[in-house]
Every structure is written in structure tokens, then in C-alpha cells.
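There's a structure below that I have some questions on.
A single protein chain has been omitted from the complex, and every remaining protein chain is retained in its original position.
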Amino acid sequence: MEIRRLQIGLRMSQAVVHGSVVYLAGQVADDPSQDVAGQTRQVLAAIDALLAQVGTDKTRILLAQIYLADISTFAQMNSVWDAWVSAGHTPARATVEAKLAGPQWKVEIVVTAALP
Amino acid sequence: MEIRRLQIGLRMSQAVVHGSVVYLAGQVADDPSQDVAGQTRQVLAAIDALLAQVGTDKTRILLAQIYLADISTFAQMNSVWDAWVSAGHTPARATVEAKLAGPQWKVEIVVTAALP
Partner (left out) sequence: MEIRRLQIGLRMSQAVVHGSVVYLAGQVADDPSQDVAGQTRQVLAAIDALLAQVGTDKTRILLAQIYLADISTFAQMNSVWDAWVSAGHTPARATVEAKLAGPQWKVEIVVTAALP
């Protein structure tokens, strides 16, 4: 079964397709000057864009792992998440606190999704 | 390939079936007044129930990601885990410390399993 990779970097690829499943790299904000709500919006937009590039969308997300640098921002992250998810198609999800690769990042989301 | 979701909420679904794999949401204790052993028992019972709802069981767990709010409770969590897993069918597993969505929770487990 063939593997297809998108945005192949020297360290990681941003998306890896195998069979009917796509694994996305952990997404963080391009502009980390924003607060956790703004960063969540950027992260979800990046996820939308990657899913679109492999021909799927947020109605087909299977699992989302969310890392928050500060768990006290849980409600702020959720306010953006709840408005973004597709009603009736919400994924399995887990959210924990973890320091991210740089202190400027407040949220990172790792998504596994199905192709159509 | 069709996706089937169980206990579909506005924020997440508790189980998402795709092909022959089910992705469970991170499970935490319903009664967080208990200690880590008691909470682990509740979490594993919740996992048993969700797996049963999609027609599978703990002999077919592929991967378990365990988050402990305090890694010093590793042995207490394991005492419950070791008694629960199915001999000869133990899953791949990783356990790390992470603060969970609320301070009342001491353990959260994220399971991926195969359907029969």
C-alpha cells in the first residue's frame, strides 16, 4: 500500500497518507503573537488547508490530540474549537497540558482523518 | 469508507469507527473523588463499555496512550491496568505525565482498537 507525503521536510512531513487515512503533523500557529484563541484559529485553518490538499475535510476527522501550554486556557481554546467542528461529525479528542517546542506557542493539535 | 460515531457531542464524539479501527476519546473518571487506582478502574470500565458498543473488546486494543497528572502514581495506575489487560493480548502503550483538563482528574487514557 502506497504512502503519499505532503510538504516533505528534512525533519517531518506535514501530512502522510496511507490507505484511506491521513496523519497530520502537529500544527502550531504561524503568528504566535496571538492569544490562545487566535492561535487555535490559525491551527484549525492550517488543518483545514492540509485536509483539503489530500481531498478530505473536517467532517472526516477521526481523532484530535490537543496540547495546551497552559491548561487554564482550555475554555478559550474550546470556544474556537466548538465553533469550528462540524455538527454531527465531531472527532474523538483528548486534551492535555504540555510545554510545546517553543514558548511562543500556546496550542498544538495533531489530527488523524479519513479520506473520502 | 463510511465513518460511524458514537455518543456524538458538540465538542467531540466518544468513539469513531473507520474501517476496522475504532478511535476512542480520552476517557476520564465519572467520579473524580477517587484516588488514581479508583479513577483508573472507572476509566478502564468506560473503555470496556465503549468497545462493547462497537462490538469489540480489550483483547483487540492496538495502542493505549496514558496520561497521569502525577507520574509518581505510575505504580498505582499499573496495579489496576495489569489486572485488567488480557493476557497474551496486551496493547502497545505509552505513559507520560500531563496536567489534564481539570485538576480533579488523575488519569486519562486514549485507546485505539480493532474491530473483530
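Think of it as A and B in the order they're written, each chain with its own count starting at 1.
One rule holds in what follows: a residue touches a chain if its C-beta (ideal position, glycine included) is under 8 Å from a C-beta of that chain, and two chains touch if they have at least 3 such contacts.
Values in this document were obtained by computation on a predicted structure and should not be read as measured data.
Where chain B meets the chain that is not shown, the touching residues are 20-21, 60, 62-65, 71, 74, 78, 81-82, 85, 87-98, 112, 114-115. Interface with the hidden chain, as seen from chain A, comprises residues 1, 3, 5, 8-16, 18-19, 23-26, 65, 67, 98-101, 108, 110, 112.
As a convention for this text, only the chains that are shown with their structure count from here on.
Put simply, the C-alpha centre of chain A and that of chain B have 21 angstrom between them.
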